[in-house]
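Missing here is one protein chain; the remaining ones are kept as they sit in the complex.
A and B label the chains in the order they appear, each numbered from 1.
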Amino acid sequence: MALTGLEIYKHLPKTNCKKCGFPTCLAFAMALAGKKTSLDKCPDITEEAKLALESASQPPMATVTMGVGENQVEVGGETVLFRHEKTFYHPCAIGITLSDSLEKEKIIERIEKVNKLKFERVGMFLQVNLIAISNESNNPDKFCDAVKSATEKSNLPLILISNNPQALEAGLKICSERKPLIYSAKEDNREAMVDLAKKYSCPLVIYGKNLEELDSLSQKVVASGVKDVVLDPGTRSLGGSVQDFTQLRRLALKRGYRPFGYPVITFVNGSDPYQEVSMAATFVAKYANIVVLDRIEPEEILPLVTLRQNIYTDPQKPIMVEPKLYEVGTPNENSPLLVTTNFSLTFFTVQPEIEASKVPSYLLIVEAEGLSVLTAWAAEKFTPEGIAEAMKKAEVEKKLSHKKIIIPGYVAVMKAKLEDESGWEVLVGPKEGSGIPKYLKGTWQ
Amino acid sequence: MEKCKIIFYPWKKEVTVPSGTDLLTAAIRAGVNIYNSCGGEGVCGRCKVIVRKGEVITEPTGRLSAKEKKKGYVLACRTTCKGRMEIEVPPESRLEGLEILTEEAKAKRLVGLYTPAEEVEKGPEVALERVFTHGPLSTKLYLEPSPPTLEDNVGDLERVYREIRKGREIPIMQMGLANIKKLSKLLRDSSWKVTATLGNRNETTEVVLIEPGDTTNKNYGVAVDVGTTTIVAYLVNLRERQVLGAKACYNPQVDFGEDVISRIIFAQEKDRLEKLHHVVIDAINNLILGMVMEHNLTLNDINGVACAGNTTMIHLLLRVPPEYLRKEPYVSTAGFMPVIRAAEVGIKINPRGLLCCIPGVSSYVGGDITAGVLASGLDDLSTPGLFIDLGTNGEVVLGNKDWLVCCSTSAGPCFEGGGIKWGIRAMKGAIQRVEINPSKDKVNLCTIGKGKPKGICGAGLVDCVAELMKSGRLNRAGKLISESSKRIREGEDGWEFLLVESKKSLVDQDIVITETDIKNLIHSKGAIYSGTEVLLKRVGLSFQDLEQVFVAGGLGTALDVEKAIMIGLLPDLPPEKFTFIGNSAIAGTRMCLLSHEAMRKAEKIAGKMTYVDLSTEPEFMNNYTASLFLPHTDINLFPSVKKLIG
Partner (left out) sequence: MEKATEKWASKVNQLIIGATQKEGGTRNSVIKVGGATTLPFLHFEGVIPNSPVIAMEVWDMEPPDWPAVLKEPFGDVLGDPVEWAKKCVNEYGADFLCLRLASTHPDTKNNSPEEAATTVKKVLEVVSVPLMIIGCNQAEKDTEVIPAVSEAARGENCLVGIAVEANYKTITAACQSDGHSIIAESPIDINLAKQLNILISDMSFPPEKIIMHPATGALGYGLEYTYSIMERSRLAALQGDKMMSMPMVNFVGQEVWRAKEAKASEQEVPEWGPIASRGPLWEVTTAVSYLQAGADILVMCHPKAIDSVKKVIEELMKKE
């Protein structure tokens, strides 16, 4: 269980010597509790305290790495059940299956299609992360061919799927330095798989057809010395899987149950694209760390990678709206132009007030790191220079026939400077959003 | 250039300025202090004056009602003068108490341009008066060193040191060259009977002054709390540990911006740091001079000044550029300012007298809070306690003898009357108790000084909102329920509640509480409550773990705890857990002035206090919005209020 700042503080030297880079021991303890620093930064800590604190800070769920270099994928390491409690750390990896029973050209075609599954959305780069090669042919040579093609044609990390240790070993010989994920250790082939994982030092999936089986297998595999483990609890109905995944996550995080303290992988295939995407989406939300699917059309993958990005966004970052020129109602060239910061709460207060005024307006949202007007101004993040620049960027002069801009009452002091900066007439609006309707209906006109 | 002469009433103060000067500037020149919260931008509408005679050019404004315009009201900052004119400053625009100026005060006004000092109560002695060993910032010792002989031939300086060290543990001592040059002659002229003034200067003890004869009965010091809005000073007899007098005035920097951020920004431009520095030094000098004269002392008798203030105030006081305080990552030039000679910054006391500043914690938690904690004794508790300063910055400190955490909640000026339509400081004529009789729809009031009301102070506002809630005139979102009372009406600023009819008020206008006022109060109380919640959560404690809650600030002594709980300003704890300690900053500063030990303790407090920046606390925003309700979105946090309002 995670310790609170005070609990950690009790173990520290309490000298406030500042050697750790924090002003006080308590500040250091609070940073430690928030996982923002590490224990070794305090040079004066006693061995005893170290021991006590280290065991408490051991992560409840291991982080597993696949691949190398810039396409390397990390999964797991989660610490909470709900994203609002802190954040989810390692985005669920999305993999695409590749059967070795396909014709060579088809294999290459598919790999190339997977390579193209990259999207840019609001400045973020979204893509699939893994290729899961399955030994459906049951033929080690064909498996090797597919692995070879994948390593040649794609930089994505691989999952090697086979029930046959020989086939897997042949595949591993080709690509082990790219650290693929081995799928999978089952009851009957456990030892061979463990040997492979150790020999090639690659992460290993443990498959149990239900939680009980997974539990005992996990204990055995971990006891035999494999540390990088991923769990597959088998497939059942969507409802059944959601419940099992919840159990796995809860047992790991809330009960500190070690055998389940690993990331979870799942394979989905649905009767049609809608069902398959729905299943994958459900698992992105509820507790899979790797989702592998057969579909590779962009319209199927785009919603999934977008959802993943949404769910894994850090909720503790200030909520911001996109800085740009917004239209409220249908403004024309005579409409007023108001300006404020990109703090979402500010935006969501101001925008409805303008709407309520029934005066169609332009609302210019300026980048201010998601701070409210006063804070942003105080910290010099909402400045006349910044506003003038945003005005230029939004080409307000082309949209309006007048040259007047309304600033929030709280920053009345920047009036003169902004007039110099922009060459526009600056009007001081009300301080509070609630004053906007009256202002727009009265003073403005 | 054309000049024009302006007379300001009711003081009949005259000033001649170039025509085209705005009235606010002219008023400042004339030494007339007018509210100007927005710094003369025409936004706040606080600088209303009445043109009695003369021609003006005034900009149109929405800040004046039609009625006012008819009466000749204009905004001083938006109005320029032409020719000769007479201006009346109505009571609600005066930045002063209505105290009648004594002759003496008038005389002092001529010395500096700024506000005269008003007498203030010495303040409630802090409930837990902490006892520290007596060891003031400056000590006087009467010495009779034996004259040198051929055998005992150590130098005069060493001889004096030897005498001082008799029975005292003083490892490091020093004396300035100026004193040494005069030393030999002085010792002999005074037949080896001298008084040495020792100053505690950081880790060393300085022999600040050597005087002939015994002057040990003349050892005084001044404790100053440099607040953003108010400056308070105590004259202290350092030998007898007695407070002789207390005076306060507005911080004249108010003219250049109401909050610290505006002043930092103001200071960034050429020559303006100088200006801010000078006006505050002037004001302090005035306060000191006033008290010195009243007690028939001379400035030479004042041997030390101890100052507390928020970090910005201390930077400005010492003329250290405050610019980086407001820029990420928000660091100060120094938290622990060294002890310096007061004369170095222009404070007029004994030219060799010392100035020490109580150390601060961070850019946003200053020495005033360190001093407050020192005075409250929070750092001596064995179980966790809380210290809340109900001021503009709304600092909160949590902790006990082992650890302390603090934050600044930026509560806003509403506890001091800022941002409230009829808000004023807790001064004479301020409404501070409100009672609503729901069946008769009547309001009973109590004002400070018992006279006719001219506005409402923080405590009165808290009272009023609690009463409105209790009597079913306000819903939990802070909206007035119009059907519930005839006193609720739509005014020029939206819905308002009539507190005092014009005929009963000192200002000849209806005094009202508007929905915006209520909203401002809700924001302030929400900031303090949620800031406290975050601090508690940060260390893993809850309100129930608190043994004691110290409430400090200008309205502390007059605050009704139950009403403060009712609106969700203070946590719902048994009333006996709360202690009001008034202006704790000045109390703590006085302790430091009188005791070296207390000063060391203050340093320790500042050194171990951990600052939590609420703006980087993800939970703060959520807790804050939850607290923007009366008393709180989660009524279960306020069981006693739940019982009351059902």
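Convention: contacts are C-beta pairs under 8 Å (C-beta built on N, C-alpha and C of every residue); 3 or more make two chains touch, one makes a residue touch a chain.
All of these numbers come straight from a predicted model, not from anything done at the bench.
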_Touch criterion as defined above, residue of A:Thr15, A:Ser38, A:Asn310 or A:Asn332 at the omitted chain_ = A:Asn310
*Identify the residue among A:Glu297, A:Glu333, A:Glu385 or A:Asp420 that touches the chain left out of the display.*
A:Glu297
*asked:* Going by the contact rule already stated, which one of A:Lys10, A:Lys41 or A:Arg83 would touch the omitted chain in the full complex?
replied: A:Arg83
*Which chain B residues touch the hidden chain?*
475-477, 622, 625-626, 628-629, 633-634
_Counting contacts across the full complex, list the positions on chain A that touch the omitted chain._
82-84, 116, 119, 121-122, 211-212, 215, 236-240, 242-243, 246-247, 250-251, 254-255, 257, 259-260, 272-275, 277-279, 281-282, 285-286, 297-300, 302-304, 306-307, 309-311, 313, 315, 319, 329-330, 345, 348, 352, 355-356, 358
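Following the convention adopted for this analysis, only the chains that are shown with their structure count from here on.
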*Could you grab the centroid distance between chain A and chain B? Build each centroid from C-alpha atoms only and quote it in angstrom.*
47
*Which of the residues in chain B come into contact with chain A in the complex?*
38-39, 41-43, 62, 257, 261-262, 265, 326-328, 330, 402-405, 494, 516, 519, 538-541, 607-612, 615, 618, 621, 625
_Of chain A, residues touching chain B in the complex_ = 4-7, 9, 14, 16, 23-27, 30, 315-316, 318, 345, 371, 374-375, 377-380, 409, 412-413, 415, 428, 431-432, 434, 442-443
